[in-house]
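The other protein chains are all here in position, but one chain of the complex has been omitted.
Note that the chains are named A and B in the order they appear, and that numbering of residues resets to 1 at the start of each chain.
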Amino acid sequence: MTTAPPRQAERAGVPAAIAAQDSPRGDKVFSTLALTAGCLILAVLFGVAVFLVVQAIPAFTADPADIQGGKGFLAYIAPIVIGTVIAAAIALVIATPISIGVALFITHFAPRRIASALGYVIDLLAAIPSVIYGAWGASFLAREISPAYVWLAENAGWIPIFSGPASATGKTILTAGIVLSVMVLPIITSLSREIFLQTPKLHEEAALALGATRWEMIKMAVFPFARPGVVSAIMLGLGRALGETMAVALVLSSGALTVSLVQSGNQTIAAEIALNFPEASGLKVATLIAAGLVLFVITLAVNMVARWIISRHKEFSGAN
Amino acid sequence: MTTTDVAPGRSKLTRGRLPGFAPWVSLAVALVLGAAAVAVPGFTPFGWGIASAIIFAIVYVAWSRAVEGGRKAADKLATCLVVGAFLVALLPLVSVIWTVLVAGIPGLLTPGFFTTSMNGVTGVFDNRAVEEGGPVIGGIYHALLGTLMITLLATLISVPVGLLTSIYLVEYGQDKPLARAITFFVDVMTGIPSIVAGLFAAAFFFLVVGPGTKTGFVAAVALSVLMIPVVVRSSEEMLKIVPNELREASYALGVRKWRTILKVVIPTAISGIASGVTLAIARVIGETAPILVTAGFATTINNSPFAGWMASLPTFIYTQILNPTSPSNPAPSDQRAWGAALVLIILVMLLNLVARIVAKAFAPKTGR
Partner (left out) sequence: MSKRIDVKDLNVYYGDFRAVEGVNISVAPRSVTAFIGPSGCGKSTFLRTLNRMHEVLPGARVEGQVLLDGDDLYGPGVDPVAVRSHVGMVFQRPNPFPTMSIRDNVLAGVKLNSKRLSKSDADELLESSLRGANLWNEVKDRLDKPGSGLSGGQQQRLCIARAIAVKPDVILMDEPCSALDPISTLAVEDLINELKENYTVVIVTHNMQQAARVSDKTAFFNIAGTGKPGKLIEYADTSVIFNNPSEKATEDYVSGRFG
């Protein structure tokens, strides 16, 4: 470390020749370029909002009878917003405990020598493209899981969410939620993992020295420290689950809003757009873009809250 | 020195510990009981594994509770759950990769899979392939070409913008309000649903060029919206770890800041930046939804990203599964879709591998 800077400077080549042929204008140009790029990003984000709004306006101003369903934009969007929330909720209910378990396994249970390799394995889950998850969910998972739905509908059908008749193809919102949970799992895992690793060794050792078992140490030292970070990790996972398209578009055989999770039916915003946009024209385009705007606002809010928690947490842990 | 021998019998420190063979005995019991439990509804290896795992946890924890008490039992239960969570997380990974391999290899080995497009391939051919056992025709050439062109264009847009932004943040920003705003919104951008990015690009071009503008370039713009934040974040991290001594050494030689950045800072961080860019490409190459709404889906070869609909691997997979070429005989379409999925997964894994190798091989040896 101590010998590094001179050697690297040499290799990077800082000969006086560069200095000689230099003019102050270069500095100005370059810093302006960098600044422009930064502002461009802000402009793009702003632009996303503006263009979506402009293109969506027709959907809000049109005669309600012309919107799909014939009852105006609100009546059109409400069920698919609810469907989106249901799918995301299923995904989080499944993914959160598993993700936290996996993150704990990698940081505190697995032998250290293989821990990072196991981390890579979980990261592979994040690398698989969403369309492949969708295809897997549609052709493998839905088929394998449909007997379970039939069983649930027969034996637990008195609970509204399992009321029958169960879908014969298994292409239900529950299947879509399971596929979504696989996709958000690596997100929640990798963030939680980082936070668990940041737990001060001092506090872990304090707990162990008091005669705590490993699990008690985790409850005393790791969880209290990591709680805000894990909450924001879950929020980021939620953002992803809300906006994910392919898993739902391919897996769910969509339809009207229903309470039952084991029947076909329900729809999410993202899947609705993907399924209809390629062939849409006129007011339908505006309606779908308006739906996209709604999705954008929801995910933006979720992400901003998550990032806000993270940044507050950073200051908090930095101060200690 | 007084010699105190170990007291005969068990000391108070050893009171109530499970013997070392306890997990193995529990496992054996669980495997046997698990097999018995699963035999009733019908034996499957998967069901056996699940049943055994649950029985193992119950036997092991109950045993521990009886011998070692509640605290130890809680610790063992937590261990079982945590290990179980990891194994459960592996299931979809293994299943997905297995499914793609098994279903994809036949498609991949079909003659002409890489060299032909879907131009002129209609349901008639697929019906004939199924009914008469002929070869499945049609391939992914047009989709592969589209994916490569769209991704290349997206990279050409994203890397300069992303890299320059990260340079602004690290070298010029110095915690100014603008830099903080950019950092915050870059983070927020990483959370934009990919389909919204697609809609943005579509809405932009509809407004500027004309309604219904769908080309490969629009798709590239959509992918850039997804790619730029990834490039900014990774490059920023890499530029931050370049030691300040290097910059100061360069300034001390009278080199201007922008040349210092170009000739000293970036070359030092280049391996990390390249690795980050590769990972960003890997991320967007599999994106489906934004391409679906910006480039449509074509069945023919389109060499121009600036005119006409363009196919890509992900949208190819999507349409082949959702709208098989021959609705009555979807098997050939499935075969093509899985073949394309295998190609896509190989591409993504290769990119990930390259990213790791680049990061490792070209990393400054003295970084840590």
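Just so we're on the same page, a residue touches a chain if its C-beta (ideal position, glycine included) is under 8 Å from a C-beta of that chain, and two chains touch if they have at least 3 such contacts.
This is a predicted model, so every value here is computed, not measured.
Here is the thing to keep in mind: the chain we left out touches A, B in the whole complex.
Of the options A:Val150, A:Met220, A:Leu257 or A:Leu283, the residue whose C-beta touches the omitted chain is A:Met220. For the chain missing from the display, the contacting residue among A:Ile57, A:Ala206, A:Val231 or A:Met304 is A:Ala206, taking the whole complex into account. Seen from chain B, the chain kept out of the figure touches residues 1-7, 10-15, 17, 19, 71-72. Against the chain not displayed here, chain A makes contact via residues 112, 200, 202-213, 216, 220-221, 224-225, 320.
One rule holds in what follows: only the chains that are shown with their structure count from here on.
The part of chain A that touches chain B in the complex is made up of residues 1, 3-9, 12-14, 16, 18-19, 22, 24, 26-27, 29-31, 33-42, 44-45, 47-48, 51-52, 54-55, 97-102, 104-106, 109-110, 118, 121-122, 124-125, 127-136, 138-141, 182, 185, 189, 213-216, 218, 236, 239-240, 242-246, 249-250, 270, 273-274, 277-278, 281, 285, 288-289, 292, 295-296, 299-300, 302-304, 306-307, 311.
The touching residues of chain B, when paired with chain A in their complex, are 71-72, 74-75, 77-79, 81-86, 88-90, 92-93, 95-96, 99-100, 103, 160-165, 167-169, 171-173, 178-179, 181-182, 184-197, 199-200, 202-204, 206-207, 211-212, 225, 228-229, 232, 243, 245-246, 249-250, 253-264, 267-268, 282, 285-289, 292-293, 296-297, 314, 317-318, 321-322, 334, 337-338, 341, 344-345, 348-349, 352, 364, 366-368.
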